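Pasting in a structure now, in C-alpha coordinates, and then I'll have a few things to ask.
All protein chains but one are shown in place.
Right, chain A next:
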(Lines give C-alpha, C1' and ligand atoms only; values in the text may rest on other atoms or scores of the structure.)
Protein backbone atom coordinates (compact mmCIF):
# COMPACT_ATOMS: atom_id res chain seq x y z
CA UNK A 1 0.00 0.00 0.00
CA UNK A 2 1.26 3.51 -0.82
CA UNK A 3 2.33 5.87 1.95
CA UNK A 4 1.60 9.58 2.04
CA UNK A 5 2.97 12.47 4.13
CA UNK A 6 0.81 14.86 6.15
CA UNK A 7 2.04 17.65 3.86
CA UNK A 8 0.08 15.98 1.03
CA UNK A 9 -3.14 15.67 3.08
CA UNK A 10 -6.17 17.25 1.47
CA UNK A 11 -9.91 16.95 1.84
CA UNK A 12 -11.20 13.65 0.46
CA UNK A 13 -7.96 11.71 0.86
CA UNK A 14 -8.39 8.36 2.66
CA UNK A 15 -5.71 7.09 5.02
CA UNK A 16 -5.38 4.29 7.56
CA UNK A 17 -5.53 5.51 11.16
CA UNK A 18 -5.53 3.05 14.09
CA UNK A 19 -6.33 0.28 11.62
CA UNK A 20 -9.44 2.06 10.36
CA UNK A 21 -9.93 3.73 6.97
CA UNK A 22 -10.27 7.45 7.61
CA UNK A 23 -11.35 10.33 5.41
CA UNK A 24 -9.48 13.67 5.64
CA UNK A 25 -12.00 16.51 5.97
CA UNK A 26 -9.66 19.46 6.49
CA UNK A 27 -5.95 20.03 6.93
CA UNK A 28 -4.49 23.20 8.41
CA UNK A 29 -0.77 23.88 8.17
CA UNK A 30 0.65 25.18 11.48
CA UNK A 31 4.22 26.44 11.52
CA UNK A 32 5.89 28.65 14.11
CA UNK A 33 8.50 30.77 12.28
CA UNK A 34 11.37 29.06 14.07
CA UNK A 35 9.71 25.84 15.16
CA UNK A 36 8.46 22.44 14.15
CA UNK A 37 5.68 22.38 11.54
CA UNK A 38 2.42 20.59 12.35
CA UNK A 39 -0.70 19.57 10.49
CA UNK A 40 -3.97 20.05 12.33
CA UNK A 41 -6.32 17.63 10.64
CA UNK A 42 -10.07 17.09 10.93
CA UNK A 43 -11.00 13.58 9.91
CA UNK A 44 -13.84 11.10 9.83
CA UNK A 45 -13.30 7.45 10.66
CA UNK A 46 -15.23 5.59 8.00
CA UNK A 47 -16.35 2.56 10.02
CA UNK A 48 -17.26 4.13 13.36
CA UNK A 49 -18.24 7.36 11.52
CA UNK A 50 -16.60 9.42 14.28
CA UNK A 51 -15.30 12.90 13.43
CA UNK A 52 -12.15 13.88 15.28
CA UNK A 53 -9.31 16.40 15.27
CA UNK A 54 -5.68 15.29 15.34
CA UNK A 55 -2.38 17.13 15.23
CA UNK A 56 0.58 15.50 13.52
CA UNK A 57 4.16 16.55 12.93
CA UNK A 58 4.57 17.55 9.31
CA UNK A 59 6.09 14.85 7.14
CA UNK A 60 4.76 12.07 9.33
CA UNK A 61 3.65 9.37 6.91
CA UNK A 62 0.54 7.19 6.76
CA UNK A 63 -0.67 4.33 4.63
CA UNK A 64 -3.32 5.33 2.17
CA UNK A 65 -6.57 3.38 2.45
CA UNK A 66 -7.95 1.52 -0.55
CA UNK A 67 -11.37 3.13 -0.32
CA UNK A 68 -13.77 3.96 -3.16
CA UNK A 69 -17.40 4.93 -3.58
CA UNK A 70 -19.62 3.02 -6.04
CA UNK A 71 -23.27 3.48 -7.05
CA UNK A 72 -25.17 0.21 -6.80
CA UNK A 73 -28.85 -0.72 -7.00
CA UNK A 74 -30.44 -2.42 -3.98
CA UNK A 75 -31.84 -5.86 -4.85
CA UNK A 76 -33.00 -7.80 -1.79
CA UNK A 77 -32.08 -9.04 1.67
CA UNK A 78 -31.67 -12.69 2.69
CA UNK A 79 -32.00 -11.74 6.35
CA UNK A 80 -28.26 -11.75 6.98
CA UNK A 81 -26.91 -9.77 4.02
CA UNK A 82 -28.24 -6.99 1.81
CA UNK A 83 -27.49 -7.52 -1.86
CA UNK A 84 -26.63 -4.77 -4.33
CA UNK A 85 -25.91 -4.84 -8.07
CA UNK A 86 -23.85 -2.77 -10.45
CA UNK A 87 -26.35 -1.89 -13.21
CA UNK A 88 -23.60 -1.72 -15.85
CA UNK A 89 -21.67 -4.92 -15.13
CA UNK A 90 -24.42 -6.84 -13.25
CA UNK A 91 -21.78 -7.64 -10.64
CA UNK A 92 -23.31 -8.22 -7.21
CA UNK A 93 -22.02 -7.37 -3.78
CA UNK A 94 -23.38 -8.11 -0.28
CA UNK A 95 -23.29 -5.72 2.69
CA UNK A 96 -23.78 -6.73 6.31
CA UNK A 97 -25.91 -4.96 8.92
CA UNK A 98 -22.87 -3.13 10.31
CA UNK A 99 -22.31 -1.40 6.99
CA UNK A 100 -25.98 -0.49 6.74
CA UNK A 101 -26.45 0.70 10.30
CA UNK A 102 -29.43 3.04 10.62
CA UNK A 103 -29.69 3.46 6.86
CA UNK A 104 -31.37 0.06 6.68
CA UNK A 105 -34.72 1.78 7.11
CA UNK A 106 -34.32 3.75 3.85
CA UNK A 107 -33.59 0.82 1.52
CA UNK A 108 -36.02 0.62 -1.38
CA UNK A 109 -35.68 -2.03 -4.08
CA UNK A 110 -33.99 -0.80 -7.28
CA UNK A 111 -32.90 2.48 -5.64
CA UNK A 112 -29.31 3.50 -6.41
CA UNK A 113 -27.25 3.66 -3.20
CA UNK A 114 -23.73 4.98 -2.68
CA UNK A 115 -21.59 2.24 -1.19
CA UNK A 116 -18.13 2.85 0.25
CA UNK A 117 -15.84 -0.11 -0.36
CA UNK A 118 -12.66 -0.72 1.65
CA UNK A 119 -10.44 -3.34 0.05
CA UNK A 120 -13.52 -4.29 -1.98
CA UNK A 121 -15.77 -4.80 1.08
CA UNK A 122 -18.75 -2.50 1.77
CA UNK A 123 -18.23 -0.45 4.96
CA UNK A 124 -21.02 2.11 4.56
CA UNK A 125 -24.20 2.30 2.53
CA UNK A 126 -25.82 5.66 1.82
CA UNK A 127 -29.36 5.67 0.43
CA UNK A 128 -30.43 8.34 -2.09
CA UNK A 129 -31.04 11.73 -0.43
CA UNK A 130 -34.78 11.34 -1.06
CA UNK A 131 -36.86 8.18 -1.01
CA UNK A 132 -40.58 7.55 -1.51
CA UNK A 133 -42.28 5.12 0.88
CA UNK A 134 -45.80 4.04 1.70
CA UNK A 135 -47.36 4.82 5.07
CA UNK A 136 -48.44 1.53 6.61
CA UNK A 137 -49.73 2.95 9.89
CA UNK A 138 -50.77 6.37 11.15
CA UNK A 139 -53.67 7.75 13.19
CA UNK A 140 -56.44 9.46 11.19
CA UNK A 141 -55.83 13.22 11.08
CA UNK A 142 -58.21 15.93 12.16
CA UNK A 143 -60.40 17.44 9.47
CA UNK A 144 -59.39 20.88 8.27
CA UNK A 145 -55.75 20.70 9.29
CA UNK A 146 -53.73 21.67 6.24
CA UNK A 147 -50.69 23.43 7.63
CA UNK A 148 -49.43 20.66 9.86
CA UNK A 149 -49.18 21.89 13.42
CA UNK A 150 -46.50 19.58 14.71
CA UNK A 151 -47.93 16.60 12.86
CA UNK A 152 -48.14 12.96 13.93
CA UNK A 153 -45.94 9.88 13.72
CA UNK A 154 -46.29 7.60 10.72
CA UNK A 155 -44.74 4.17 10.21
CA UNK A 156 -43.45 3.54 6.68
CA UNK A 157 -43.25 0.23 4.81
CA UNK A 158 -39.56 -0.20 5.75
CA UNK A 159 -40.27 0.30 9.45
CA UNK A 160 -38.97 3.89 9.52
CA UNK A 161 -41.03 6.30 11.63
CA UNK A 162 -41.33 9.93 10.49
CA UNK A 163 -43.47 12.85 11.54
CA UNK A 164 -46.03 13.74 8.89
CA UNK A 165 -48.68 16.51 8.75
CA UNK A 166 -52.08 15.57 10.14
CA UNK A 167 -53.77 15.55 6.70
CA UNK A 168 -51.54 12.73 5.38
CA UNK A 169 -53.33 9.37 5.57
CA UNK A 170 -52.47 5.70 5.84
CA UNK A 171 -51.79 4.08 2.43
CA UNK A 172 -50.37 7.26 0.92
CA UNK A 173 -46.82 7.48 -0.52
CA UNK A 174 -44.60 10.18 1.01
CA UNK A 175 -41.23 11.65 0.06
CA UNK A 176 -38.65 11.69 2.88
CA UNK A 177 -35.20 13.29 3.18
CA UNK A 178 -32.97 10.41 4.35
CA UNK A 179 -30.23 12.72 5.68
CA UNK A 180 -32.53 14.35 8.24
CA UNK A 181 -35.25 11.69 8.40
CA UNK A 182 -37.85 14.39 7.73
CA UNK A 183 -41.05 14.33 5.69
CA UNK A 184 -40.80 16.47 2.54
CA UNK A 185 -44.13 16.08 0.71
CA UNK A 186 -46.71 13.66 -0.58
CA UNK A 187 -45.34 11.80 -3.58
CA UNK A 188 -46.46 12.97 -7.03
CA UNK A 189 -48.98 10.50 -8.31
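One rule holds in what follows: a contact is a pair of C-beta atoms (placed from the backbone, for glycine too) under 8 Å apart; a residue touches a chain by one contact, two chains touch by 3 or more; residues count from 1.
Basically, contacts and distances are computed from a predicted model.
Candidate names were "Peptide/nickel transport system substrate-binding protein", "PoxB regulator PoxA", "ABC transporter permease" or "Acetolactate synthase small subunit", and the UniProt protein name of the unshown chain is "PoxB regulator PoxA". Considering the whole complex, the residue from A:28, A:91, A:139 or A:182 that touches the absent chain is A:28.
Considering the whole complex, the residue from A:38, A:81, A:130 or A:167 that touches the absent chain is A:38.
Residues of chain A in contact with the chain left out of this view: 7, 28-38, 40, 53-58.
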